[in-house]
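Below are the structure tokens for one structure; questions will follow.
Here the complex is missing one protein chain, while the rest keep their positions.
Chains: A, B and C, in written order; residue numbering restarts at 1 for each.
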Amino acid sequence: MLETDEPRLAGWERRAEWPLTVLAVVFLVAYAWEVLDNRSTPGLHVVLEVVLWAVWLVFAVDYGTRFVLAVDKRRFFVTHLFDLLAVLLPVVRQLRVLRLLTVLKVLNRRFSGKIRHQVGVYVAGVTTLVGLCASLAVLDAERAHPDATITTFGDAAWWTLTTISTVGYGDRYPVTWEGRLVAALLMIGGIALLGVITGTIASWLVERLSGVEGQVVEAEQATVAELRSLKAELAELRAELRAAKG
Amino acid sequence: MLETDEPRLAGWERRAEWPLTVLAVVFLVAYAWEVLDNRSTPGLHVVLEVVLWAVWLVFAVDYGTRFVLAVDKRRFFVTHLFDLLAVLLPVVRQLRVLRLLTVLKVLNRRFSGKIRHQVGVYVAGVTTLVGLCASLAVLDAERAHPDATITTFGDAAWWTLTTISTVGYGDRYPVTWEGRLVAALLMIGGIALLGVITGTIASWLVERLSGVEGQVVEAEQATVAELRSLKAELAELRAELRAAKG
Amino acid sequence: MLETDEPRLAGWERRAEWPLTVLAVVFLVAYAWEVLDNRSTPGLHVVLEVVLWAVWLVFAVDYGTRFVLAVDKRRFFVTHLFDLLAVLLPVVRQLRVLRLLTVLKVLNRRFSGKIRHQVGVYVAGVTTLVGLCASLAVLDAERAHPDATITTFGDAAWWTLTTISTVGYGDRYPVTWEGRLVAALLMIGGIALLGVITGTIASWLVERLSGVEGQVVEAEQATVAELRSLKAELAELRAELRAAKG
Partner (left out) sequence: MLETDEPRLAGWERRAEWPLTVLAVVFLVAYAWEVLDNRSTPGLHVVLEVVLWAVWLVFAVDYGTRFVLAVDKRRFFVTHLFDLLAVLLPVVRQLRVLRLLTVLKVLNRRFSGKIRHQVGVYVAGVTTLVGLCASLAVLDAERAHPDATITTFGDAAWWTLTTISTVGYGDRYPVTWEGRLVAALLMIGGIALLGVITGTIASWLVERLSGVEGQVVEAEQATVAELRSLKAELAELRAELRAAKG
């Protein structure tokens, strides 16, 4: 979105960037705490739930504000449909793990600009963060089920690893549909990850092994140099003619 | 196929496009209904079966008409062998799931022209449709078997997901050979899907990261500009010579 | 290998091509018969074993003859090490499944020249042939083991499919080390297959989506055309000068 089209919206997004990043981190910490410390006292549990819902509310308010500030509301609605779903769907209790999507999006927006040029670091960072969120979410979803095979954070992290690498031993797998929803998102992530890694290696090899393109660039430079010398010679010829005429 | 070669065939295909699309959707809905509502009254079951066979008959008639209208019948036979098999094989009761192939082909032909330029949307759409059909087909094939691990639509959808992503936990897998036929088609689809995603990312990265091609195009444009100025100078020289002569 | 370097070897290979192809097919049929018809009478079993060993002997003699005919024996030995291993290893009873490698190589040499330009047909053909051989070989290796999960050809074909697509449910898997050797070769084949499919799609997309290369070629042609007109103008100028002088 160009700043000139939507100056008020762009201004809000610039001012809201830092507070939202902080809130995303707060949300992640509170969510991890709630999931991992399942013997926490009821009081602490209530506090964590309040924090989680409060952060969610801020994200909802942020979406609303951006909608109000947008000049072309229809375009904003269409291009930010994902944002709306990520805010609305977690209202349903069973879909509350989807709150993590908003958090991931905020963190990605904050840091991608800084490290995207280092493809390796970016891919490693995103994979680690997505894997952490998926482990927490699947543990949250599965733990209470009687047939669950994922009951500790170690199991959840191991399951995440076997899934994102598409190895899939099947010693651990989700049995609840919330857990399977997490698995579906993680598999899409795993396929995209494989694609990015393969694609990066392929594009690097294409450039490295071919060498033809370098030849072409050199040949082009030779052509231009040749043309310049031709032009100089022509100019000289013209000067001689003038001298002969004079 | 060029319209000029086969004007009558092309005319028929243009006129038949919309009715066949509608029938394909009708087939999908009836098939899904039959598979999902397995406690339906016998009367409803008969109605759905009649609809399914009627649609199949229309597809068979469509193939026959196209064969009759084709001028070069041998070429039509060879290039439409897949269509013939997709019409003939489902006559065998065990291969009736293959009727879905014709439906998928018709829907693909209808919509691919419109959204193919948005590769992402097209891939997502095809994957969803193929996944839905595979889930219904495997459920239809497996449910009755005593050792089946896929007995609900939820199980079938989950199995489809783990298969198309090549994760393959093995908590659910087909045991009948009809189910394994569906699995084989789905795996081919999964491999192709991975290939398309990886290939798209790779081609995008090759263009993005290399930048060499852009350099080449710029160098070419510089060469042509240089040549034009050279030509102009030469023309001026000629004019001067004429003036000197005159 | 150039014909001019090794005229006698090349002549032998040309004459031996057809007989070896026929023998390879005979071997495959006899091997398939022996594996699938495991209740065959002892007499038939002996006949099939004699056929299999006779074909193997012919392949061994073919290798020996080529070695004798080769002028540069050291180069032949190094570049045909795989052929030697594929002939020698199956002497050990446990490695007899490796005889299929020679057969596959002969069939590949015979047909690859004809259909390699149709990449799709070639990949499909090779995959089917390798899959068939792997199914037979794993069934042969596993069937007799008490813990085997692969005991029928249907199981073996299903296992081959789940392995080559890297899905790997784990409902069927080899337990003998001969079966695991077949699995190892099949996995290498599966990875290469995935690579070829992805690579083909990627290279097709790179060409299709970029379009930059076409631009470059057009620009090049424009440059050459421009240069030719420049040359013509220069020639005319020279003619005018000569006329002025005369």
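Operating definition for what follows: a contact is a pair of C-beta atoms (placed from the backbone, for glycine too) under 8 Å apart; a residue touches a chain by one contact, two chains touch by 3 or more.
Treat the numbers as computed from the prediction; the structure is a model and nothing was measured.
The chain we do not see here touches A, B, C in the full complex.
Residue in contact with the omitted chain (choice from A:70, A:126 or A:202): A:202. The chain not displayed touches subunit B at residues 166-170, 198-199, 202, 206, 216, 223. Remark: the residues of subunit A touching the chain excluded from display are 154, 158, 161-162, 165-171, 193-194, 197-198, 200-206, 209-210, 212-213, 215-216, 219-220, 222-223, 226-227, 229-230, 233-234, 236-237, 240-241, 244. Although one chain is hidden here, its contacts on subunit C can still be listed: residues 163, 166-170, 173, 177, 180, 183-184, 187-188, 190-192, 194-196, 198-200, 202-204, 206-207, 213-214, 216-217, 220-221, 223-224, 227-228, 230-231, 234-235, 237-238, 241-242, 245.
Rule of thumb we're sticking to: only the chains that are shown with their structure count from here on.
Copies subunit A and subunit B of the same sequence differ by a rotation of 90 degrees once their CA atoms are superposed, given in steps of 5. Different-residue interface: subunit B and subunit C share under half of the residue numbers found at their contact.
Subunit C has its Cα centroid 41 Å from the Cα centroid of subunit A.
Spacing of subunit B relative to subunit C, judged by their CA centroids, is 29 angstrom. Of all residues in subunit C, those that touch two or more other chains are 166-170, 198-199, 202, 206, 216, 223.
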